[in-house]
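Here's a structure for you.
What you see is the complex with one protein chain gone and the rest in place.
What follows is subunit A.
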Amino acid sequence: MRNKYLHALFRTPSGAVGSLTLLLIIALAVVGPLLWHDAAQAENVTNLNLGVSRDHLFGTDGLGRDVFARTMVATRLSLLLAVGAAVVGAILGYVVGIVIAVLPAQLRRVCLAAVDVSLSFPVILLAIVFVAMFGGGTTSTIVAIGIAFAPPLARLSSNLALAESRKEYFRIARTLGVPTRTLLPRYLLANIAEPLLLTFFYAIGSALVAVSALSFLGIGVQPPSYDWGVLLVNGFTLLYVQPAAALGPAAMIVVTGIGLALVGEASARAANPRLAGARRRTAGDDAQNAQAAAEPTPDDPTSDDLVLDVRDLRVAFDTPAGEVVPVRGIDLRIRKGEVLGLVGESGSGKSMTALAIAGLAPANARVTTERCRFLGHAGTPAGLRSRRIGQRLAMVFQDPATSLNPAMRLGTQMTEAVRAGGVGRREAVERAVERLTDVRIPAPASRLRDFANQLSGGQRQRVMIAMGLMTEPALIVADEPTTALDVTVQAQVLSVLRDVNVRSGASVLLISHDMSVIAQMCSKVAVMYAGAIVEYGDTADVVHRPQHPYTRALLASVITLDHSAESEAPAEPGGVAPSADGRNRPGGCSYLARCPIASERCADEIPPLMQGAAGEVACWNMADKEQLV
């Protein structure tokens, strides 16, 4: 733990600068009063309010004392006050917070409400109140600021403690009868100590500011004692005569504050790597444009009824550990009105395929195709110049709860795409009502004014489908549309999807890990494994006469009522699925490690998709013998 922090502190330049600054300030606090005490006290009537000079770096004050020496001496008191106030605040706040966390629920709610109320007051105002009550001076400043700091620290510690006490291990320990005197320190405090310490560290910085502010207002440290705040306000009265007397102490406050902030940030980063900088992956436009440009295909007369024709689609990512290739060259051809299923286990690259086709792959993805045509136009749907043709591909995502904008009315969300295309408001609304009726949403007109959270999960997914239908899509890509829903709702959504396919003639690319969903819905199936298609054919063939050993394993894992007695099917795929990166991939078939029928050739050569008994299969042992060379 200690090493982790030290490492983090000095790894980044800002962390290193911050730590060095702090060390310097602490050293100054130790030696400052020893070195400069005499110079700080020496009054000299001939040297009143002098400006900056060699002898007086920050000039002199109204009594002829050297401001630089006084600033150095004040380091100790300023730091002590800040640490003292932070300690008082932390003890009060953490104790109150943790006590609140272990109170019975009713009482806890009342206490938390009280803490929230005190939280809403400005800290400095609270501190002023307490200073007014205790009178000024060093001790009362510490106590006043400590008390004023307690509410936020109490809130934080009670939040942390509550979150911790709701975790599994804690509940189990409590159920097992671990006594409270062990439970509290060993289970609770030990696990929230890190954020609490970090916060304490931040609190020192804020306390320094608050203490200086009180002194600056003349109600904190009282003469003859002095901290930076006192020096600052003294200097401030001389602002016109010699500003350095104010700027010197001000600089010390700022430098110390920045040092504390930098160190705090660096250690927070060490404690929580997610803070290290948001490197989020979202859909980007660059990749899409790039791939659209690289598309010089001539027209192909045989592709008339092909809605989508993709050849050799690859998706690759560059990572520090090397190239990762989740999709390694697959072909997809979807005909008008066809429902194609893309099935495979999670991590097989099927969702990435869908995102790449829709042009929604992460910004750092490299998407390449040998050929890509959508509705006879060259380019991916996303890369197409014409927005309207691009809109003829609709997406339905896995999680309807997060895929709808929570802050926008459903009507606006449904109509915005066609409205942007020039359709009038009334017409767009009428169309939205129609589409909602198509997906069997009751009272569609009034639903348009609702927000997503007012719908059930199944309704949300049907709204997503209806929203996709607004632009009269030629292809609906449904990426695990029913995975987040329970079984009865699944059936509803699937039947809506089939309805839509029959009525509007839109093709559907249905992606699922669930063979039974695919079997219900699709005319053709492509089975995907480790970024490649291993079997392709008519659904009936693939389901009843699976060729590839992986397909067989996948089917065997589906328990259906009429097939439950069949026990001769191979067991679930054993072993570990290969990772998508190419580093430790052997030269041969990617299914090799889990395959029950592997032969020698499988270890040496990657099997391409070949003609099988029915449909196509990428397996040396199952392909038509005549095809093999």
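Everything that follows uses one rule, which is that contacts are C-beta pairs under 8 Å (C-beta built on N, C-alpha and C of every residue); 3 or more make two chains touch, one makes a residue touch a chain; residues count from 1.
Please note the rule applied: contacts and distances are computed from a predicted model.
When the listed names "Cysteine desulfurase activator SufB", "Cell elongation-specific peptidoglycan biosynthesis regulator RodA", "ABC transporter permease" or "Xanthine dehydrogenase family protein molybdopterin-binding subunit" are checked against UniProt, the chain not shown comes out as "ABC transporter permease". Among the residues A:320, A:406 or A:442, only A:406 touches the chain that is left out of the figure. Summary of contacts with the chain left out: across A:42, A:129 or A:178, the touching residue is A:129. The residue touching the chain not shown here, chosen from A:219, A:519 or A:622, is A:219.
Among the residues A:107, A:254, A:443 or A:540, only A:254 touches the chain that is left out of the figure. One chain is missing from the display, and on subunit A it is touched by residues 14, 117, 120-125, 128-129, 131-133, 136, 167-168, 205, 209, 212-213, 216-219, 232, 236, 239-240, 243, 246-247, 250, 253-254, 257-258, 260-262, 265, 277-285, 358, 360, 362-364, 382, 387, 390-391, 394-395, 397, 399, 402-408, 412, 416-417, 420, 451-454, 464, 467, 471.
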